[in-house]
Each structure stands twice: as C-alpha cells, then as structure tokens.
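A short write-up of the structure that comes next.
For this depiction, one protein chain was excluded, whereas all remaining protein chains were kept in their positions.
== subunit A ==
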Amino acid sequence: MAITLSGDHAIPSPPLSARLTTPQVWGIVLLAPYLLVFLAFVVYPVGYGLWLARHPASYVALWHDPIFARAAVNTLIFLLIGINVKMLIALFLSGFFAQQRTWIKWLSVLFILPWAVPSIPTILSVRFMLNPEWGVINQLIFKFTAEDGPNWLNDPSVALGMAIGVHIWKSLPFWTLILMTGRLAISHDLYEAAEVDGASWSQKFRYITWPSMQTLYITCTLLSMIWTLGDFNSVYLLTGGGPADLTHVLATLGIRYLRLDQLSLAMASIVCALPFVLPLVYFMMKRLSR
C-alpha cells in the first residue's frame, strides 16, 4: 500500500486505472487467484465457523462435557511431553548426524523415512503391533515370559503415551534435519579453538553449540507446538480417541463432535483453543515476515 499511496494525499486522486502502471495491473491480476482462494476457502469458512460458535450455550455445554475437559488435559500432556522429548532428542541426534562418517550418511537416509512416507500405513502398522492378542509385541512378551502382555491401547494413559510416541516417531526426522542444518552452519574454527584449549564435550556444547542454536531451537519448538496441536493422525489412527473417548486431543475432538452432528460444539471446541494458538501464530509471523 505504502508504495503508491504515500504522498498522494495532497493531490486529488486521478482514477485508479491512471495511477497504476502496467506491471502493477499485472501484479493485481496475478495475485487475484490466490486472493480468490483465500476469500472462498479461508475467510468464508473461518467467518462461518465463528458464526456457528457464537452461542454462549455451546461453551456452557462444553464446560459440562467431561470429554472436553479430558481432551484439554490430554492436549496439554501431549504438547508438554511430545514436544520437549522430541526436540531434545532432535537436538542430540542433530549432533550425531553431523558426524562425518559414511555409515552415518546412510543411516540418515533411512532415518528420514518416517517423515517421507505417509502416516496412515505406518501408524496402522504400529496399531497392529500393539494388538493385545495378535500383535508382535505381546507375542514376543508371551514367548519370553509366558505371560500375557498389557492391553496397550485399552489403558487411556498408556494409549496416549503410545500416540505421543507415534507423533515423535513421525516428526523427529524433520526437526533433526532442521537442527542439523543449524549445527552445520556453526564455524568449525570455534570447535578447533576450543579443542586446543582443552574444552570438554559439555563445555563445547554449552559455550559454542547452544548459544549459536538457541534461537533456532526456540523457533522450532514454537513451530512444532502449533503443528503438534493440529496433529490429528497420531491420535485418531492409533486410538480413535478411545478407550471410551478418553484419549481425545483438541484436534480430534472437533471431528468427534462433527460426527455426532454437534456442529456448534465442534466449532466452540476449536474456538477454545484459539487464545492459545493465536499468540503463537503472531509470534511466528513476526519471526518469518520481515
């Protein structure tokens, strides 16, 4: 806006077409398709969704729904454990994969697989591994201890833990890759100088690696928070929200209400997450748009 309009205030504006140069007209034409998509599939749905969630009664109903409270707690646990464990392992492994070894190069090619393949088949594969009767894990437990293994997905806290595990399995490679890029950008001279001075492994990390990577690490953590909040597949495909709807998170809860035809509740549950999401979004936008 600022480019064309600044300084135009004093003189009476000529008609729009005369003020725009040909490239600018083309600019608007080329931008139009995205704007149309944005209006039709972002502005309208969001506005419509907020309108559906306008009744205070929906929020009262949510408040009294034990499943919502449970889902909110689950979401917090999922975020707190899932993100921190994942990011710490990623930070650790980024150092491992930064090593110059041929076998580590090959391992890194395989390591990216969970990220490169779609989540549905792999999550379902884990789901069957955890099957109490036929799954390979319990069969191995039976073979070695002659006792029945636990009914993994039937205990809500174990099931949620497994969903967090699946989430970590899926997204760990991506964050390791990102953190590794950050690590490789650190000048090697620093480490050599530290080596000469006889710095230990932990000192090198504390005084060289961490100071150069902390901004990246925090940005990654925040971004991962937003994405983890929207992780529908890990929970839905592994536990389906069960047993007895005790492992829902906010991302799956909206869909649950939708399936029960409680549309206003579905929207209200999403609106409840917004005070948490929007500050993160605002922060990330400030980070990424110069």
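By our rule, contacts are C-beta pairs under 8 Å (C-beta built on N, C-alpha and C of every residue); 3 or more make two chains touch, one makes a residue touch a chain; residues count from 1.
Quick note on the criterion: contacts and distances are computed from a predicted model.
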Among "ATP phosphoribosyltransferase regulatory subunit", "Thioredoxin-like fold domain-containing protein", "Carbohydrate ABC transporter permease" or "ATP-binding cassette domain-containing protein", go ahead and choose the protein name stored in UniProt for the chain not displayed. "Carbohydrate ABC transporter permease"
Of A:Ile28, A:Val60, A:Ala244 or A:Leu260, the one touching the omitted chain in the full complex: A:Ile28
Which candidate, A:Ala61, A:Val85 or A:Ile104, sits in contact with the chain we can't see? A:Ile104
List the subunit A residues touching the unshown chain? 1, 3-5, 22-24, 26-28, 30-31, 33-35, 37-38, 40-42, 44-46, 48-49, 52, 93, 96, 99, 101, 103-104, 107, 109-114, 116-126, 128-129, 134-136, 138-140, 143, 169, 173, 177-178, 181-182, 215-216, 219-220, 223, 226-227, 229-233, 236-237, 240, 251-252, 254-255, 258, 263, 266-267, 270, 273, 277, 280-281, 284-285, 287-289
